[in-house]
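What follows is a single structure, and I will ask about it in a moment.
Only one protein chain is missing; all other protein chains are in place.
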Amino acid sequence: MARPGPRGSLGDAGRIVPRSGYTTVLTTLISAAMSFLAVFALALSLSSGTLAQRWSDTLAQTATLRLSAPQSEIGAQTAAVLEILRTTPGITATRVLEVDEQRQLLEPWFGPDLPVEVLALPRLIEIIESPEGFDAAGLRLRLSAEAPGAVLDDHTRWRRPLVQAAASLRALAWLSVLLLSAAMAAMITLAAGFSLAANAQVIRVLRLVGARDAFIAGAFVRRLTVQALVGAAAGTVVGMAAFALLPVAGEAGFLTGLGFQGIGWLMPLAIPPLAGAIAYLATRIAALRVLRRES
Amino acid sequence: MARPGPRGSLGDAGRIVPRSGYTTVLTTLISAAMSFLAVFALALSLSSGTLAQRWSDTLAQTATLRLSAPQSEIGAQTAAVLEILRTTPGITATRVLEVDEQRQLLEPWFGPDLPVEVLALPRLIEIIESPEGFDAAGLRLRLSAEAPGAVLDDHTRWRRPLVQAAASLRALAWLSVLLLSAAMAAMITLAAGFSLAANAQVIRVLRLVGARDAFIAGAFVRRLTVQALVGAAAGTVVGMAAFALLPVAGEAGFLTGLGFQGIGWLMPLAIPPLAGAIAYLATRIAALRVLRRES
Amino acid sequence: MVIRLANVSHDYGGHGLLAGVDLHIAPGTFHFLTGPSGAGKSTLLKLCYGELTQNSGEIEVFGQDLRGMSRNALADTRRRIGVIHQDCQFLDHLTLAENVALPFVATGRPVPEADLHELLTWVGLERQANALPPTLSGGERQRAALARAVIMSPDVVLADEPTGNVDWDMSQRLLALLVELNRMGTAVMIATHDLNLIRTAKSQVSARNLRIADNTLQSAGSDL
Partner (left out) sequence: MVIRLANVSHDYGGHGLLAGVDLHIAPGTFHFLTGPSGAGKSTLLKLCYGELTQNSGEIEVFGQDLRGMSRNALADTRRRIGVIHQDCQFLDHLTLAENVALPFVATGRPVPEADLHELLTWVGLERQANALPPTLSGGERQRAALARAVIMSPDVVLADEPTGNVDWDMSQRLLALLVELNRMGTAVMIATHDLNLIRTAKSQVSARNLRIADNTLQSAGSDL
């Protein structure tokens, strides 16, 4: 009986649309579910970035040049090749492999006792690319002219599928983020439509007492935006908690890194305001359309 | 004006619950969305199976044995090692690598001109495992006794992360199928509750004219189950179409095979009946509970 | 005995509403129920058909205690009671004719089309048979509610303000329908504000007039 009087409670028109109506619950649920999924998609896209980075780091930015030549010419040709490499744009550094390093590379196949010194082994030169990479075809052309015994191996056949896979994973992830946003917008628009339909009585009564469209739409927009915000916040928190707690991918394996690292944890926090903005626009458009249709 | 009379249209009580109510639309939408996602999860889980298979096939079932020994003993030790391998359970076949094959392996490092014949190269023996695999530790023990120069490389360090990754991908996929089923059940239960709340008027009127609980619940259960079936069918079809049409993963890369192959295309067809069954149970329980609560 | 209330009290948690109400409705009797707005007329009727459960006292319908009844037994009892709710309640997606025939559908019986048509004609709704309830006028809805209440030939009709929105001629017509049913043995109780209706009924049927005042049910035969 000691409820607040009508002025205090209704003064800002905040309660015009029922709070606990099931269509508002619907909005909350939809944005919660969508935000939860968005957290996963975001994690996937961030992780696929990390993944691509790692794969690139290990493979993409190195190449090997093998130089075979008669013992007498090997010194001169090595110098020539190094000079060519030095003047090739896109190559950051070059390094002639030591004998010990060559032995290490061969150990799995020949054991530690291979007499590398006495063999007429080719020289191996490691090439570190700049991030932009170099023009492998052009380089091959110049090499064939000046050092016919030089063979360039840019690891392409190893690199291509991995980089491709990382890229497609990344595309898939961003596609799902986009799809989820679109789905959320569509579903919140639908929920707004449902809410307006379910509250046809509210609209009719407000019309009867002379409320303008902007007032009626505003009441719905406010209610639904708040619900979407609340739902999205809940979904995001639960999704982030899932990532913090669940061992989604083990320590090893190349799914390692699926999750958020460091500053990445801040990104999901953008989801609730985004959901709120989507809800605001979707509801506003739906409300004004419905109000204009039913005179 | 030429509508069918009440007998024909209402005889089976099929129209007691409004067809186009937005809460029934809600049920349809929820099961459509959930089924759509379930198709993806199913594809992921099936594909991760294929993936794991492929990775295992290429790596897991081979191993290499490297035998270094003085030139005089190499023949005898090779024979001894082959005898050991022959009697080791889990090994299907063994093969001593030819000189040419060894040269091929070494070519990237030394060029085609390596004088393999004159080098004291170790023997390489390829081991083909049976699917159950062999006991690597036991084999190493026996080898160290009879052929001290033999080193077994069972590719464990390459194989483990890949198999692990495939397994965790698979677990993730089944987890999402489970989660989606649970989420669908929960959301359909909610939708049933919403539908009952939205149609409180229908329940009140039916009570007034002496309808029993079973009759009222039946009307809702039938309507909602049908809606869930329709929604799930639509969601499944759209999901399958997406897989049939979208180039989700390229031809190369190790996401190749993400999708359905052959008989796998039949599996998503289980989703609609499952959704229907979930909807039936969820609605029935919700309806009888609601009806019992409000006397 | 159709309905028997013994020392029944009820309120909605606040101050008292009905206290110590005794009521006997015998088969074939005719009752009017009056009282100021908010006195508890609708509440009393709801208690009689089990939409509400009394706070204290005893209510028997067709000789059975409502409170001890199973849910199915209560539903079966309601089939023998024709109720006209004050807020006429329909399924808005079904036509008027389908709504009137609902008691048959809900109990799994075939709809007697001829009876249905005759009844709709009597209450002047044959033209609106295929209209949806939200498109009906206030009076049309009230007449449809009355038609639905009597279509199953119930043992008792409980009518809550059945003529509040119809004109005088139509209210006479509806009264005549109830009087006719009453002659055939149906007990009738009408809650109404319309004293003229009660007065004109005098000539057609010997009705008992009850009034709710000061939380109790009183006989009001003389002062109408």
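Per-chain residue numbering starts at 1, and chain names A, B and C are given in the order in which the chains are listed.
Methods note: contacts are C-beta pairs under 8 Å (C-beta built on N, C-alpha and C of every residue); 3 or more make two chains touch, one makes a residue touch a chain.
No experiment lies behind these values; they were computed from the predicted model shown.
J.: Which of the chains on display does the removed chain touch in the whole complex?
T.: Within the full complex, the chain left out of view touches A, C.
J.: Using the document's definition of touch, tell me which of C:E98, C:E140 or C:D155 contacts the absent chain.
T.: Residue touching the absent chain, from the options given: C:E140.
J.: Specify the residue from the set C:S9, C:N165, C:T200 or C:T216 that touches the hidden chain.
T.: Only one listed residue reaches the unshown chain, and that is C:N165.
J.: One chain isn't shown here. Among C:S37, C:S70, C:S206 or C:S219, which residue touches it?
T.: C:S37
J.: On chain A, what residues meet the omitted chain?
T.: Listed in rising order, the touching residues are 1, 3, 5-7, 9-11, 13, 15-16, 18-20, 201-202, 204-213, 215, 292, 295.
J.: What does the interface between chain C and the hidden chain look like in terms of residue numbers?
T.: These residues touch the chain not displayed: 12, 34-38, 41-42, 86-87, 124, 128, 135, 137-140, 143, 160-161, 164-170, 193, 195-196.
Going forward, only the chains that are shown with their structure count from here on.
J.: Chain adjacency by touch: line, ring, star, complete or other shape?
T.: Contact pattern: an open line, chains touching in sequence.
J.: Averaging only over C-alpha atoms, locate the centres of chain A and chain B and give their separation in whole Å.
T.: Computed value for the inter-centroid distance: 23 Å.
J.: Roughly how far is chain B from chain C, centre to centre by C-alpha average, rounded to an integer in Å?
T.: Taking the mean C-alpha position of each chain, the two centres sit 62 Å apart.
J.: Counting in whole Å, what is the centre-to-centre distance of chain A and chain C, each centre being its mean C-alpha position?
T.: 67
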